[in-house]
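All protein chains of the complex are present and in place, except for one that has been dropped.
Right after this comes subunit A.
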């Protein structure tokens, strides 16, 4: 490691979202009442590009917080507004919140975006964009994907779909294109300019065998081609496939990650591309580790790949050693520092780490 900071949150989180001004947001997902949404200011060492080492201020500060009655499984800030949207069981509705850090340190609940026949549905996956207006894309199944305008709560688009598979993720590729990933691994595209045509299934995962899949996309620059960056998909058995959306007939590359089997389920599967390291991605959700891979050396054989770094910190977490070993619930890359990641685990730990590349590549 070049740097390692470990923190302990009062309650574990399964999301880490970046916000304006280098803020980081985490939220509790416990079944009982009183889950907290916390917007944190990272220590100065993390805000600058250069690492400072010994510094008086090494701690995260809670800038503001809110209380959620339901567990928070997903959270997205609405760009260019002071709002954020959350979702979580027991249904597929969304909660809208207001953050006004200057006036008070409380994140207030503002409204709820209900969904038709939403009760009993799995929790909604969400993504936000503010190109034409503040929009939130949400849905829990292929046939319940819609876009709602956040402030007015008006529906602006409903996807047409033949299938009703459960979704594991969705994203705005740009202001006109949606990418949907089913839990079965299937990727679908939808074009907002053609709202009547159904979503188009573009890629089915190789040899599907009942495992669960999730996807990771890059935050492309505003003007760039939405499909220029490959989409990564990760399965609960550790299979990774990279797909170029312009050429979806065959996968770009695939590999197998060395993960314990049987997996711990797909609850916390997470795969993400490094914003500043070409071709690097990270995966987590199998145990207490986070793996970083360099995909540039991959081919389509799907054989086992060697990670360039493994963060094991969470596995050594729990001081009591009682109960199950901690499971990494989520990870995310620092937006500016190329080799810095943040990861959280089921024991409430939050790690910020920066590794040293042993041999010159990345």
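Please note the rule applied: contacts are C-beta pairs under 8 Å (C-beta built on N, C-alpha and C of every residue); 3 or more make two chains touch, one makes a residue touch a chain; residues count from 1.
By our rule, contacts and distances are computed from a predicted model.
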| item | value |
| --- | --- |
| Per UniProt, the name of the complex member that is left out, chosen from "Integrator complex subunit 11", "thioredoxin-disulfide reductase (NADPH)", "Ethylene receptor" or "Serine/threonine-protein phosphatase 2A 55 kDa regulatory subunit B" | "Integrator complex subunit 11" |
| Among A:6, A:194 or A:301, residue touching the chain not depicted | A:6 |
| Selected from A:34, A:195 or A:260 as touching the chain missing from the view | A:34 |
| Absent-chain contact - pick from A:12, A:43 or A:216 | A:43 |
| Subunit A, residues in touch with the chain not shown (by the definition above) | 4-10, 34, 36, 40, 43, 53-56, 58-67, 103-106, 350 |
